[in-house]
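First the structure, then my questions, so here it is.
Just one protein chain is left out here, and the rest sit where they should.
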Amino acid sequence: MQSPLPTFPEQASNFAGNVDALFSFILMTTLFFAVLVTLLIIFAAFKFRRRSEKEVGDDVHGNNVLEVGWTLIPTIIAIGIFAWGAAIYVNYRIAPTDTLDIYVVGKQWMWKLQQPNGRKEINELHIPVGRNVKLILGSEDVIHDFYVPAFRVKMDVVPGRYNTMWFRPVKTGKYHFFCSQYCGTNHAVMGGWVTVMEPAEYAAWLSGESGDVNPVSAGERLFTQFACVTCHLSNGTGRAPSLNGVFGANVLLADGSTVVADEAYIRESILQPNAKIVAGYQPVMPTFQGLVTEEQIGNLTAYIKSLQSQPVPAKGAGIAPSPAGKK
Amino acid sequence: MRTEATGPAPEMPEKHYLNATYGIRSWLLTTDHKRIALLYLASVTFFFFIGGFFAMMIRLHLLTPNGYLLTPDLYNRMFTMHGVTMVFFFLIPSIPAILGNFLIPLMVGAKDLAFPKINLLSWYIYVVGGLFTLWSMVNGGLDTGWTFYTPFSTLYSNSAVAPAVVGVFITGFSSILTGLNFLVTVHTMRAPGMTWFRLPLFVWAHYATSIVMILGTPVIAITLGLAAMERVFGLGFFNPAMGGDPILFQHLFWFYSHPAVYIMILPAMGVISELIPTFARKRLFGYHFVAAASLAIAVIGFVVWTHHMFLTGQSTYAAVAFSFLTFIVAIPSAIKTFNWTATLFGGSISFDTPMLYAFGFLGLFMIGGLTGLFLGALGVDINIHDTYFVVAHFHYIMVGGAVMGYLGGLHFWWPKITGRMYPEWLARIAAFILFIGFNFTFFPQFILGIMGMPRRYHTYPPEFQIYNVMSTAGASILAIGYLLPMVYLTWAAFYGKVAGDNPWPATGLEWKTQSPPLTENFEVTPVVTWEAYDFHNRPDLGLDVPAGKGSPGVVAPAHGDD
Amino acid sequence: MSEHEHTEHIVSPGMYLAIITTLLILTGLTVGAAFVNLGRFNIAVALLIATVKATLVVLIFMHAKYAPERTKLVIIAGIFWLALLLFMTLSDYASRVDYRGVRYPMTQIISHTLGNRG
Partner (left out) sequence: MHRTGALYGQFKTLEQQKDTATLGMWIFLVTEVMFFGGIMLAYTINRHTYFHAFAMGSNTLSLGLGGFNTVVLLASSFTMAMAVWSAQTSKKGLITLFLSLTIFLGFVFFGVKYVEYAQKFHHHLVPGKTFDIFYCVRNPAKCSDIDAADMAKEKEEIEAAVQADPDLNAHAQLYYSAYFGMTGLHALHMVIGAGLLFWLLKESVAGRFNAEWNNPVDIVGLYWHFVDIVWIYLFPLLYLIDRHK
């Protein structure tokens, strides 16, 4: 850190300047009163100290002019501070319309964040500098709070409802974010980093070229990004079969034959889905020929393989299991 | 009437409330408000040291960023139990149930409170509630934060929430009964001549406090009751899985708990309003304004509660309205501060220990209160809500303000309570240590808050460490500061110099009876013919009133108004 | 202390009888009104009748009508504070624009935000 006794963190959002300006204004006015009153007390304590054992003070009841004065002046100042504060807050609560919307879900004790294109992150948020960003906040269990000190903004994440917060990052860099509403054992480690990037960098990051080397997690991201997830629900209730446990299993096809789901079969299913139709399903899967690179197919396959150990739902199994409830 | 400087050295009176009867039973079954006050003193002090122990654990753990002293779960239990004990079992009952209980009947010239048995009952309720909470502390502890936010407290916490909540629920009724007793006493038990506007401001402050206790406490009771039933029987008002609303809990909680902060500060303000005139030997400047400010705080204090919820997603309009009201409620405190300061001018100021505490109160309460304005300002609260800035704010008011006021009051009335003086120089040193230690502990926390360190963190990024070290160092000084008075006040109660009826001298009715007082308080019911803090028309105090400086004698009507 | 030497006012049994009869009639009325479709005014009518009944009980059965001013002040303070609690809180609920009055079950939140694979 810069100085041995640091104070304000960096000002990295559109709100930071305003919030700090108001803070300094209140600091100045309150300091004025505090210093004034303190000096008066010290002065009086010296000037009017008791000089003989039996001395008494003056016989004064009060002074109405003074009373009115020191009622009105603080009132006016207080209302001024209120108005300034309210202006910032209203601006903060009412988001502009052209925002980059990011879904944020808090759960004990991690954050899941999702970019508009479906790319998901855990305890990390990547955003472009200069864009208005709106976070849509939901919770899976208890109340959390998304807080970025460098942006000077926070908002509670309340189960049972959505809250929103918005800001515009104005400086690239990496900033801490915290959970700032007490949520249980690991409340203090439920944080992460916001990375503010140049727009071009952000676009590149978003398309997923950079970063991930782990094929399974890369595959998982692609699985969302290409919207496979919208049909292949893991619990088997979607339009397409659940892919849990598929790899290596015998698949019954619509024509009565069976086939072993190996790498080739997966690859074929992605590129020519209608070649082999799974029994009980409609041939509605679009082809991804030309949309996916070889590398991505590899990643997807790796991900599907990783689902081998996931529980296989009974076909058409009931409603989505409730993710809520006691941990 | 004796004044100590002239007459022979005072002696202990032969008969007083302490030696009227003997034995454990005579204490546990007493209906004497003065003895009940001492029962409260013992139990409240006990809880203060328990709470203080938790505080020390917190501070020691936070010495290093990773804190090796406690596990995360244990840390969470520490700050929760610290908050719960300090708020519900120490600060809320401290001044009202100890000093208020002891002094209000004396100050209004009554033989006892209106309902002495209910007064005793309230102490037993307090003890039962305390036992429940202690029991929960040793049986799994409590890790919800003192605010008990749902659904964490009702559905997720693995700690002993139910007994703790029941404990706080029960204790609430002790507070209700105390408030009820005070209100009725002030209305119907005043001595002849003790009109409303001759009441000491300590009584006014307690009248206002009682209003808050009466109207607010039942709401926390039902709220915690519902939360307990939700945890135990599955009621659903706060359970989002059933369509209930966790924010409703916060509304109900803060409807009480914001006004409750005024339960904690108003009595301390009452103490200060006694100390300053006494040690400046001068009327309190603007008596009527200070009395009215107490009532205004009590009333307006009820309509600002959502300032604790600005960022929960309450309606933007509501937040703006409540922020406005928050600034309005600060004004009566400002009025009081200015009137206290003005009282000093033209006074004859001495620096006895109680007055040192009064000075400490003025400075620290002011800082605490003024930082409340930062939090009340919506635009700034977005940043510092739930950071250490809040922690510093409320410790400045509650420890720097209320506890200083409490200790000041304890020293001031100790001679009345025990009949004996505390050691003056030791007491001054202790007050000084407390002041230094306090600022060392809590000032760095403001900066931590500005830097963005959230509260209730058992571990923190290393850039916050330097201020945490300062804070922990300060807390160690503070601990010594608290131990000293505890030791010497106890000592003084038995071996201190005999004080006499009115050692300071002060003007209140409580000083017109012997120290310690009789069980019936006064030998004959006093008739009041003077205004509060009037040093000029009180020849019985034996002070040098400059000729012509006194106001013409005030003649009292035969009996008081209502 | 008090110097209102108010002599006790004794309400006659006839008066009590009149009140209890009125209360019973009003009870019938409130049940009857519930079976008429008044739309959103059903609740208003029900509360109005209840308030009339409560007022009768307070004034006559509880002798508030003959009580000193101080007692009346206490009653009014009670009602006023109850109103503060109810209306100040409801003002928040009523003015939430973003998601007015709607609360979502948690399952729905999760599937909205993260698809069913949350």
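Read from first to last, the chains carry the letters A, B and C; within each, the first residue is number 1.
The definition used in the following text is that a residue touches a chain if its C-beta (ideal position, glycine included) is under 8 Å from a C-beta of that chain, and two chains touch if they have at least 3 such contacts.
Values in this document were obtained by computation on a predicted structure and should not be read as measured data.
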Please identify which of the visible chains the hidden chain touches across the whole complex.
B, C
Which of these, B:69, B:184, B:292 or B:473, touches the one chain of the complex that we don't see?
B:184
Taking the full complex into account, find the residue in B:237, B:262, B:279 or B:413 that is in contact with the omitted chain.
B:237
Among B:18, B:219 or B:309, residue touching the chain not depicted
B:219
Contacting the left-out chain: of B:229, B:328, B:484 or B:518, that is B:229
In the full complex, which residues of subunit B touch the absent chain?
31, 110-116, 176, 180-181, 183-184, 187-189, 214-219, 221-223, 226, 229, 233-237, 241-245, 248, 251-252, 520, 525
Just checking the interface: what residues of subunit C touch the absent partner chain?
1-2, 4-5, 8, 10-13, 16-17, 19-20, 23-24, 27, 30-31, 34-37, 42-43, 46-47, 49-50, 53-54, 57-58, 60-62, 67-68, 70-71, 74-75, 77-79, 81-82, 85-86, 89-90, 93, 101-103, 105
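Basically, only the chains that are shown with their structure count from here on.
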Rounded to the nearest whole Å, what is the centre-to-centre distance of subunit B and subunit C, using the mean of the C-alpha atoms as each centre?
34
From the C-alpha centre of subunit A to that of subunit C, how far is it in Å?
42
At least two other chains touched by the same residue of subunit A: list those residues.
159-161, 322, 324
Counting only residues that touch at least 2 other chains, which ones in subunit C make the list?
98, 103, 105-106
Per the touch rule, the subunit A residues reaching subunit B in their complex are 1, 4-9, 15, 18-19, 22-23, 26-27, 30, 33-34, 37-38, 40-41, 44-45, 48-63, 66-67, 70-71, 74-75, 78-79, 81-82, 84-90, 92-94, 108, 141-143, 145, 147, 149-150, 152-156, 158-161, 163, 176, 178-189, 322, 324-327
Give every residue of subunit B touching subunit A within the complex, in rising order.
5, 72-73, 76, 143, 145, 149, 151-152, 155-157, 240-241, 243-247, 280-283, 285-289, 310-313, 316, 319-320, 323-324, 326-328, 330-331, 334-335, 337-339, 341-342, 344-351, 359, 362-363, 366-367, 370-371, 373-374, 376-383, 385-387, 447, 450-452, 454-461, 463, 466, 534-536, 542-546, 549-551
If we count contacts the way the header does, which residues on subunit C are in touch with subunit B in the complex?
1-4, 70, 77, 81, 84-85, 88-89, 91-98, 103, 105-106
